[in-house]
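Of the protein chains in this complex, one is absent; all others appear in place.
We call the chains A and B, going by the order they appear; numbering starts again at 1 in every chain.
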Amino acid sequence: MISFAFYLAFLLIFVVFAVYAERKTAAFIQNRLGPMEVGPKGILQTVADLLKMLQKEDIRASAVDIIPYLLAPFIVFAAVFTGFAVLPVNADLSGSTITSGVFFLLAIVSLDVLGILMAGWASNNKYSLYGAMRSVAQIISYEVPLGLSVLCVIIISGTLDLHQMSVLQSGGILSWYIISHPVLIIPFFIFFISGLAESNRTPFDLPESESELIGGYHTEYSGFRWGIFMLSEYGMMLLLSILASILFFGGWNSPMEKIANGPIWSTFWLLSKSLLLIFVQMWVRWTLPRLRVDQLMSLSWKYLTPISIVMLFVCALWKLWLIG
Amino acid sequence: MIITVQIFLLMMVLAGVGIILFTRNIVHAAYALCLTLLGIAGVYVLVMSELLAVVQIMLYAGGVVILLAFGVMMTNRLRGEKVLSGSNNKWIGRIISVGVFAGLCYLISISPFQTTSVEKNEDQIAQIGVSFLTDHIVAFELIAFVLLVALVGAAYLAKNAADE
């Protein structure tokens, strides 16, 4: 319960700074300054935007399907945020101790599709609907390689519990799965790519591609409800980054075996690993162009899925070899 | 505490079922189905079948219902029509379904179901995994083949429908 409360507070603060970081990263990559006016180096720009957003009118078009329309943002956020329930924070603060940990996480997060579908459908707008369609097709397709790459780690660790998985990786950087079990390098990349697609980030942001669909499934939303969609998107990024750092990079373990191990330090390690991965996501966003729909599908079904099936087999062999 | 959860789950399931029964809007019915399935997943948790609950969420709520809703949307809305379901033979249908429901309820209430008490078992997932590959190996492999056939069939029909 405490870990859950911690993540709720952290997520809200994180979003404010992540949006700022995103703008600054973009500015840096595009060789400009980015926000500079509000506060020193523009650091309060997001806060100002947030205040503006909260004051906006909650516009509802007259022909919307009202109940799903109002519910959709909250379903998306609830689905994404429930995933945080099983994440550990540090060695003493594990998440919910259900035995099917990471499996539960993947299952519950996949429900956000339902919210997206609701939003797109209820908006009664063809752009919204196309956005929702694309989003659902994309998320469902990329869940397959995502799940398979997580399964590779589960084969190696022999547990579904994320806290247990972190404990197994204690003992310095050499015990982290990606280092101690090099077969997991390819699954990590598959996980990362699928994670980008799951959270609708560039180069997989077709559901909201502004140039063709205005804003995708949240075209008709404004103000606070739109804010919830943004919050969920950043929540998804954070969730998958934390998951990646637990699965592949030792979770809350410090890179040095004996140094910097306390609860505060281990929280720091977990979050800094995740934030680093989020930075990579932003970096990718401003570097790569958007894929076409057919490229998106063929990437998932023709490349990532077969590769991850092969990697699953390789990991099983590796595990057998390690045991016997 | 547990009674509150039970009441909540009951309300969830009944609300879902009620909406499915009385709405004519297929998309709303699909959402309501999701609600019901999540409620049932909650019931599984209460009877200590945690894995089953997660599988229920993943396959039914996260998979089947979404594909259902997706399919409905693909068919009609893009043409700008409302997706409503019609109904024929209303009274005969109502009488038969209420009859079957009442009959089954009565039968289940008078019949002793074979029950075994289940305790929270940390190894549940491992045991299920082992029994998949030992006791139920034929069923396990057969499911794989059934899914392959369904997949090939769906792809083949879709391809040829597109060609024509």
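Here is the rule we use: a residue touches a chain if its C-beta (ideal position, glycine included) is under 8 Å from a C-beta of that chain, and two chains touch if they have at least 3 such contacts.
By our rule, contacts and distances are computed from a predicted model.
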item: Omitted chain (choose from "ABC transporter permease", "NADH dehydrogenase subunit N", "(2Fe-2S)-binding protein" or "Glycosyltransferase family 2 protein") - UniProt protein name; value: "NADH dehydrogenase subunit N"
item: Touching partners, among the displayed chains, of the absent chain; value: B
item: Hidden partner chain, touching residue among B:G18, B:G71, B:G93 or B:G153; value: B:G153
item: Selected from B:I3, B:I92 or B:I108 as touching the chain missing from the view; value: B:I108
item: For chain B, residues in touch with the removed chain; value: 104, 107-108, 110-114, 116, 130, 134-139, 142-143, 145-146, 148-150, 152-153, 156-157, 160-161, 164
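Heads up, the rule we're going with is that only the chains that are shown with their structure count from here on.
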item: Chain A partner contacts - residues on chain B that touch it in the complex; value: 27-28, 31, 34, 50-51, 54-55, 57-58, 61-63, 65-67, 69-70, 73-74, 77-78, 122, 124-125
item: Touch list for chain A against partner chain B, complex; value: 65, 68, 98-100, 103-104, 106-108, 110-111, 113-114, 117-118, 121, 126, 129, 132-133, 136-137, 140, 160
